[in-house]
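Complex shown without one protein chain; remaining protein chains in place.
Here is chain A:
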Amino acid sequence: FYHMDLYGSKERFDIFPEELSGRGDRSLGDMRSESALSSEKVQRPQEVCYDLEEEVAELAKMYGLDEDREKELELLGGHLEKVESRWPPARTEKAGSQGSLYNTSKSSSSVKHPSQSTKQQGLPDEAFLGENQSKARTDDEAESNIWSRGGLSSGGMSDEWNSQAVSEEEEEEEEETADVFCSTCKIPIRAFDKLFGEHKDHEVAQLPNAVESEKEEIHKNMCKLEEQIAQMENVASHLEEIFITVEENFGRQEQNFEVHYDDAVQVLAQKYEEQLEALGEEKRQKLEALYEQLVSCGKHLDTCKELTDETQELFLENDKAEFMKVKSFNYIIFFPYNYRLEEFLKKEVDLELSTLPDFEERVIDVSEVEQLMNSINAIPAPCAPVINPQAPNAATGTSLRVCWGLFSDDTVEYYQLCYKPVSNEMHSGEHAEQTLKVKETYCTITDLLPNTQYEFWVSALNASGISPPSERAVYVTAPSPPTIKNKKIRSCENAALVCWESRDMNPVDSYTVELSKLTEEENDDIITESIVGIPNCEVLIHLQPTQKYQVCVRAQNLGGSSERSEPVLIHTTGTCFYLNEDTAHPLLAILDDGFTISCDELENPECDLPVYDNSFTRCIAILGSLIPFPGKHYWEVEVEEDTEYRTGVAFENTPRHGYLGANNSSWCMRHIITPSRHKYEFLHSGMTPDIRITVPPRRIGILLDYENCRLSFFNADTAQHLHTFNSHFQHYVHPCFALETPGILRIHTGITTPPWTAL
């Protein structure tokens, strides 16, 4: 029983999600319906239990439940009250773990139940009833957890042995199964009801279709809701941003106002002070003037009084003569008096007020304040812009793109960009400073010199004024394209050594080599490989054999890369080298093709032949420049039968005053003609093996194989192997050629290594 239960519970657990996904498996449906049934049975045990008694007994027998049967039967047959009181302890002990297992599955199933009961096709109508009951049960669960657990676990158990009964029941009641969905009432009904019941006139749909459409609807709604949530979240975050921006902006404006109003108030206060002062001064001056007038009035009054007294005195003289006398006497003697009087009388008394009591009209100048007030809302002069450092790879050889920005949110009408080339020389003033008016915060300046540094600085302008200049930034133009030294290209089947020269005076940062493999097709320009960051004017490129490559070089500096150089073609058919003219003996001439050497006379006139430091002085020889690559190299030398020569390889520093093959830094085949025969020597350190060759080679194939440490000579016409030096070359060697009698040697390069050289 225990095992069966556990198994059952597990199974249910496993299949549960599948059920949810709407698999209309019949047996699963049964299982589900059980849960409804079980709960139903818990609540109306009498009804069902009596019906089921027989089946239960059978099942119990099947499951070997004899022990429990009586109890279970009793329980099922008994009263609900009893069940309620007895089950929890009894079951929890026994069911223990699986009880909880059940609990989880059950509780979730009970929650899901309503939807399932509608979803599942062919659900017995008990299930439909169970829908309500399971709702009730969820209430129960809420009320009493212990009960629900116990009840559920027991319910789950009873399910197991009720399931069969139910399925049988179902068969009987199959025609009563709800199979259509009443769209009007939104409930599943039996087709029978559609025909005769209350749903007679209602619109119906097949239950699965209805379920599907409902689900679709729900899904759509879910999607909509999700969309709305996302939208709202966006809006919310946007609002937050705006909130912050508003705070910032208003804060800034507040500050601005504060500053400006402070200024205005200050100016006004100053004006007030000035006005007060001026007013005071005026007052003082007026008072002073009035006072002066008052004083002079007083004086006048005194004089008047004095004269009046005197006159009165005179008037009081009784004697007329005396009077007259006095008068005349007075007039004479007291001339001053008369005079004074006369004068006094003559003098008009200035009764006019020297000053007006009211103050002068004053024009109060508020223009400054006005301006200040106006400027509160007007834009301030911008701050100095910030010039960006040079962005890499944005320059060309003749143009630069300069960018800058504003530190603040200043309003700018335009920018003034100045530049001049940077010069190390002291008299840098010679370089004219250029100024440009720019609307944008970037500018492309053209007609510049390649690979040259320019200094830039920028100011911002608006109606209110010009900002201080920015810091100075140094930009550099891209270099000129280099020139590949076409004649100095060395290559072999697996590599090429390309060198070039810069066309710029100033050094560049690095070079980039671009190579494209040329195929038969048209797409020749596809860059198959780029080698960047080459510091020197030389690079060894690894290539694939028997291909054609086009190689270009670009020079690179901080500003960017130059245009491509003229391309060169490299064929990796075989080893190509060139003859190093610096090493040529003065008597040795290189013909125009660059690969034919000749010697017309052996006697060295020893006169004015130019001798370079690096040239052979004794042996009429020349060195080739072979690619320093440790692979296989093959070339051929075409000789005349009667020409005496030496050819082979030598270290670059092989003694120039010695003969090739006479030292340990050169290996060569020598041909000499003795009276009896052609003699061939294979010389290294002056030693040769004794080798007789019956057919004088006309074309000597030379294979230098660093990998296998050998240098082999062949008769290239007959593929005959002549001799092999086995030597581990400590350094890279170069081809060497010498003439010992007048004649010519033709050197052939770029030849595919013949297969017969392999052994």
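As a working rule, a residue touches a chain if its C-beta (ideal position, glycine included) is under 8 Å from a C-beta of that chain, and two chains touch if they have at least 3 such contacts; residues count from 1.
Heads up, the rule we're going with is that contacts and distances are computed from a predicted model.
Per its UniProt entry, the chain excluded from the display bears the name "S-formylglutathione hydrolase", taken from "LicD/FKTN/FKRP nucleotidyltransferase domain-containing protein", "COI1 F-box domain-containing protein", "S-formylglutathione hydrolase" or "Very-long-chain (3R)-3-hydroxyacyl-CoA dehydratase".
The omitted chain makes contact with just one of the residues A:I466, A:I693 or A:I744: A:I693.
Seen from chain A, the chain kept out of the figure touches residues 677, 687, 689-695, 715, 718-723, 755-756, 758-759.
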